[in-house]
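Step one of this worksheet: look at the structure below.
In this view, the complex is presented without one of its protein chains, the others remaining in place.
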Amino acid sequence: MDRIAGIINLDHEQDLMDELTYFRCGAAVPFAGRYRMIDFTISNMTNSRIEAIAVFARRKYRSLMDHLEQGKAWDLDRKRGGLFILPPDWNDPTDLSRGDLQHFHNNIDFIKRTLADYIVVSGSQSICNIDYRDVLDAHKQSGADVTVVYTKVRDLQPEHNLAHKLTIDDSGRVAAIHNDQQSSNVYMDTYIIEKDYLYYLIEQCIAHGCAHFFLDGIKGRLPEINIQAYEYKGSYSLINSVESYYRNSKKLLNRSSHDELFKEDSPVYTKIKNEAPSKYARSSNVTNTLVANGCIVNGHVEESILFRGVKVGKGAVIKNSIIMQRCEIEENAVLENVILDKDCTISSGRTLIGAPEKPFVVAKSKTM
Amino acid sequence: MDRIAGIINLDHEQDLMDELTYFRCGAAVPFAGRYRMIDFTISNMTNSRIEAIAVFARRKYRSLMDHLEQGKAWDLDRKRGGLFILPPDWNDPTDLSRGDLQHFHNNIDFIKRTLADYIVVSGSQSICNIDYRDVLDAHKQSGADVTVVYTKVRDLQPEHNLAHKLTIDDSGRVAAIHNDQQSSNVYMDTYIIEKDYLYYLIEQCIAHGCAHFFLDGIKGRLPEINIQAYEYKGSYSLINSVESYYRNSKKLLNRSSHDELFKEDSPVYTKIKNEAPSKYARSSNVTNTLVANGCIVNGHVEESILFRGVKVGKGAVIKNSIIMQRCEIEENAVLENVILDKDCTISSGRTLIGAPEKPFVVAKSKTM
Amino acid sequence: MKTKECVAMLLAGGQGTRLKSLTKKIAKPAVYFGGKYRIIDFPLSNCSNSGIDTVGVLTQYEPLILNNYIGIGSSWDLDRNYGGVSVLPPYMQSEGGGWYTGTANAIYRNIEFLDRYEPEHVLILSGDHIYKMDYSSMLEEHIEQDADSTISVIPVSWDEASRFGIMNTDDDGRIIEFDEKPDFPLSNLASMGVYIFKWEVLKRYLLEDEEKDNSSHDFGKDIIPTMLQDGKHLHAYKFEGYWKDVGTVDSLWEANMDLLKEDPELNLSDNKWRIYSKNPNQPAQYIAPCATVRNALINEGCRIYGSIDTSVIFYGVHVEDSAVIKDSVIMPNVKIGKNVKIHRAIIAEGSNIEDNSVIGDPNPDSQITLVAEEGSVMASSYATIIK
Partner (left out) sequence: MKTKECVAMLLAGGQGTRLKSLTKKIAKPAVYFGGKYRIIDFPLSNCSNSGIDTVGVLTQYEPLILNNYIGIGSSWDLDRNYGGVSVLPPYMQSEGGGWYTGTANAIYRNIEFLDRYEPEHVLILSGDHIYKMDYSSMLEEHIEQDADSTISVIPVSWDEASRFGIMNTDDDGRIIEFDEKPDFPLSNLASMGVYIFKWEVLKRYLLEDEEKDNSSHDFGKDIIPTMLQDGKHLHAYKFEGYWKDVGTVDSLWEANMDLLKEDPELNLSDNKWRIYSKNPNQPAQYIAPCATVRNALINEGCRIYGSIDTSVIFYGVHVEDSAVIKDSVIMPNVKIGKNVKIHRAIIAEGSNIEDNSVIGDPNPDSQITLVAEEGSVMASSYATIIK
């Protein structure tokens, strides 16, 4: 069996989620009731039997480190391989690298030492359930230099404007990488490449003073090298703004979208917490809602997501909202189209109503 | 039993060990054949039943993180408490704190949430074997606001010039903290303080724009508050320069100094490696030397320290030297008064000779 | 090697036959409780929260699931480099070996394990009870009283007292007499099966007891009475709080229902005294638009399309629409079909309840129906066929 190693490159992911990314990077934003965004990519990797994963973190990585620890939740606290979170702490005065090449260059030992022959490089904003072994099979079969992963999006949304798009010829080869807003071939910020070739490209990029590995090292060589496209056909959400976060969170209340993302044979792992089962009081009324453990619900909740340990008082009404860990919604408070970050308290009787297309976001630990 | 939490404050430790601290902080410098400097403070803490430890790291903390992981080697990978390495990654625009108060301020949750009533704050440069519970007993008995730890140094060395010294009155109370080069009361950069009082002092320091907690928050209040001195009487080395590193490493070849530091009932823990036992060939000749596992010795070694996985070729001669992990000394090479950092190779026949009072230091991964 | 002040020994060998088919393939301490837990989570979490970091778990009957569940104790923060959890099955020695013959014999056979830690005190626990208890304050009292043994007791109602082992004490809490299930109880202080002994004293009694042919090698029947006879200092430690033996189907059901009361005596959400358990890694629970949920505990991985009232639902349970579950306990990974009606029942792990099934008796005086994995249905005329 071929071995694959993984790199999760957060270096040029912008933290565009307003209050949700004031204190944390996008990869660490809570999602789907009990996860963080990055859990999905890491779980995809471990479910594909990838046993060595490096995370290139640049900024606001503190909560990411707290969350990932040594990777125990993903069975990645290993002697061989495992999970490596690599914040920038480089002190080599002779280092000439720039941009994300700094990461590739300063962490070259990860690439050098891995026993894997292939490397999957991915970001954290594409929420999906993909088996990278299928991508590898396609990659080997086509004999490509690089295989990039894309998906066809029928119903393009504003978040896809920020994504790269692909023009693909009949043979499956990538003819162009661009930002055409009409194109539905959304590049998922994921590619697979042979380890030795990756190493060669990194050296080339540094020698030429490049600052963005994908754009300069791969896209920039489009005429010379054989880039193949692999079409992923499962559930897909691209999350790079509050609006896309909100819309794609609520999409999970649709049962079939949910089941496409959470599959029994390729589960999503996350850090273990010890919360009691959620308690629904006699006075509660909950419908069409995802609820994590540790909640105590006395009020009315509909079309919402409650993260772990949320308390909802009697007479409180929550609609179309996302309530993160340990928030307290006191009696008779009313929330509609709201995202509450962790540890917020909404005093009794308060009403917060956002717009359905633009939720009202409350930063963490606020009391209102 | 009273609970104690620990803070290892590396914020204002300067990296003065030349080549040894080019790429790592002083706390991460290898010591005594198989340890890193910080292992001693952490082990002292865990041997004193301290179960929650925060490490305030500022720079060059990457190898520190690699080494400490989640604290498994110290039994600190716990659900409650445990080891927290806290590099600076703060993103609060309203934050007014400066200097090491940034660390105290931004990590105030560690202090707030711990179940401990007392906090020991220490640096990493004082290599000793101390039971902080004894310090706590003295602290409680005296009713001090803060108890600082010092030791009497008979034979003052250049490294002690950088240390603070204490003037202590007959009652054991600290009358002055200064840099008098003649004083033999060397402050060990370690104090114990009640948690609530620490919290109060931190708030005061930030309110007054202080930048150095010990100098401004504790020393600066000397007339007002009751600072008691606790005398530590065991083995002590202060390591803040190449010369002190070299001299204090070699001190461990003295059996009684060694035994004072490594005690069976308060052992020093470090990260586990899987190295085979060291192999001494027929041609080897080793005397008065500390040898870690995984070495293969074919040559002559005397009054030296060999770290893990060092290979010494036939006819090679090593005297008064410290050879760090995985160095290769090829046949007939001669080393005297030399410190080789990790992964160096000395080609066959090469000779390197430093001065006994100033060893020749070779930075890591060099081939000569 | 460092010594340990107090080592806990958890007797987890019992078969729990009164729990019927729930314990056919698992030992009683592995039985599920409270939507998420197994019984053994309670004593293990208590140890962890009490700062007792060395626990021997004595297994015997069907230990596979228990072994696997306990692992090295990381779920309870008991994976310590020195100490931690050790599973102690009976084993063969060069002089032979055999099964544990009684609770005292089980400890006797592990004297070597205990001696390794040179403990001053040994805490004996059973894996049969649901309670939250700070063993460290019991240990403090034990040390303060300089007792040879301290036995934890709980006041029970006088009319129930004759079902328990009753301690008669003097005003200082010293135990004068131990009555096993007395017809005319002189006190209402029942033994909770939680003992602390000075290890030195206990060891001597274990060695002596082992020599006696007529002994059943049991703490309650042999060791404690002999110590009393010998005038040893036995002290009663009064525990206050929730404590429940869940040895029967009815009491297991009751204990689950206790959690649904307005202000339950047993608080599972106390951050200062967490009950740890192994985590099944399931997505958030989903309450569908057509579902109604009232007075329920529900765990992750559930999908509720039907109606839940006054019930405890473990992880991974799917309840299809128009199903009605009332006053029941649904164990992990049960699938409940459309239009199913369940009243006053316990449905065992992994059961698959077909559409339109009717299970259990809504009559509040009826016995609790147990539906176990292999399709057996007990004690209810309302039970129907399950695939």
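Read from first to last, the chains carry the letters A, B and C; within each, the first residue is number 1.
We take it that a residue touches a chain if its C-beta (ideal position, glycine included) is under 8 Å from a C-beta of that chain, and two chains touch if they have at least 3 such contacts.
Treat the numbers as computed from the prediction; the structure is a model and nothing was measured.
Of the chains on view, those touched by the hidden chain across the whole complex are A, B, C. Against the chain not displayed here, subunit A makes contact via residues 72, 75, 78-80, 265.
Subunit C residues in contact with the hidden partner, per the touch definition given at the top, are 15, 24, 59-64, 67-68, 71-72, 74, 79, 86-94, 97, 99, 112-113.
Although one chain is hidden here, its contacts on subunit B can still be listed: residues 32-34, 253, 255, 258, 262, 267-270, 272, 274-282, 284-294, 296, 305-306.
One rule holds in what follows: only the chains that are shown with their structure count from here on.
Just count the C-beta contacts per chain pair and the biggest one is A-C. When each chain is reduced to the mean of its CA atoms, the one lying nearest the mean of all protein CA atoms is A.
The mean-CA centres of subunit A and subunit C are about 41 angstrom from one another, to the nearest whole unit.
Centre-to-centre spacing of subunit B and subunit C amounts to 46 Å, using the average Cα coordinate of each chain. Counting only residues that touch two or more partner chains, subunit B has 79. Contact of a single residue of subunit C with at least two other chains is seen at positions 276.
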